[in-house]
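The complex is shown incomplete by one protein chain, all other protein chains being positioned as in the whole.
Moving on, here comes chain A:
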Amino acid sequence: MRPLMASSVVGDAASTLFGVIVAVAGFVAILGVVFFIAGRVTGRFQRPVAIVIALGPALFLLLLGLIIPALTTINNSLKNQQFLGQPNTKYIGLENYKYALTDPYTLQTILRSFVWLIVVPSITVIIGLAAALLLDRVKHNNLLKTLIFLPTAISFVGASVIWKYVYSYVAPSQTQTGLLSEVVMKLGWSNPPNWITSVPVNTFLLMIIMIWIQVGFAMVVLGAALQSIPDEIIESARLDGANGFSLFRTVQIPMIRNTVIVVLTTVMITTLKVFDIVFTMTNGNFNTDVLARQMYADMFVTSQVSRGSALAVILFIVVLPMMYFNIRQLRRERTER
């Protein structure tokens, strides 16, 4: 029985792989034909055809993967739908938005998401900037930089699993399995709390995980910006008597201002979408819920699809201005150089 099952699994895998190869080959062949035809088009039609061919697939995928789902979600958020595929739903206007802004639990979730939005990006940028500045003065800084950058490569869920061990709690009289408890007990705190259930400390403990992941990204981007400041400017500032902090404040910071803003908004957008960390660590319990997590629960666990959709739209609306700001800064920076 067993070997038979095993071989059928191998067979399944082989046929799946074969299917994938055929599909990819077919796709490449179609592309080849399209490009061949496009290449032969000349004269008046050359430019429009090129635009359609270059933009068409991207627009199509955008439509399929972003615009249609966004419209569906907005549509859902105006209904009284409770579960996916529910028949006989009706439109109830902005009722779900009213609920989101008046229900104490949801309101708390929204406010908590704002706290995340303010704390995580600012601390990430501060630590990233400090690391970039200080590590420049350390010899053989590559190893240190790599170590700080490493968490960026870890998935949010992976990071949460690692930090779960850091925050885990057992009674003080037992062998400690949590790093944090062990450290504070070594420092003389005889009875540390159960970290993950302690409000409001737990929210900040979760934020640390996010910061830990993002700092490497901030450090690398800001470090590159700092390096790109021409040496002559630093030199002349030095001659004018600027040193250390004043050099940093009056010359370096203004020079990399745009990069700081880009990093800040990028981290902000990632932070607003935080889901995995809260989901894995607490599942939103113990007053740690955030927008994306509650949206997921409404949509897929507790059968309140329309309420979840409203939260998704709120999340989307909050992210939009930051996106705009981010892109504008990137553009401006590009034109300045």
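Quick note on the criterion: contacts are C-beta pairs under 8 Å (C-beta built on N, C-alpha and C of every residue); 3 or more make two chains touch, one makes a residue touch a chain; residues count from 1.
Heads up, the rule we're going with is that contacts and distances are computed from a predicted model.
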Exercise. Consult the UniProt record of the chain that does not appear here and report its protein name from "Hydrogenase formation protein HypD", "aminomethyltransferase", "Alpha-glucoside transport system substrate-binding protein" or "Sigma-70 family RNA polymerase sigma factor".
Key: "Alpha-glucoside transport system substrate-binding protein"
Exercise. Would you indicate which residue among A:Y97, A:F114, A:F286 or A:F325 is in contact with the undisplayed chain?
Key: A:F286
Practice problem: Identify the residue among A:I110, A:A159, A:I196 or A:I277 that touches the chain left out of the display. | Solution: A:I196
Quiz item: For the full complex, which residue in A:L84, A:V183 or A:L320 touches the chain that was left out?
Solution: A:L84
Quiz prompt | chain A, residues in touch with the chain not shown (by the definition above) | solution = 1, 8, 80, 82-87, 105, 169-174, 194, 196-197, 199, 283-286, 297, 300-304
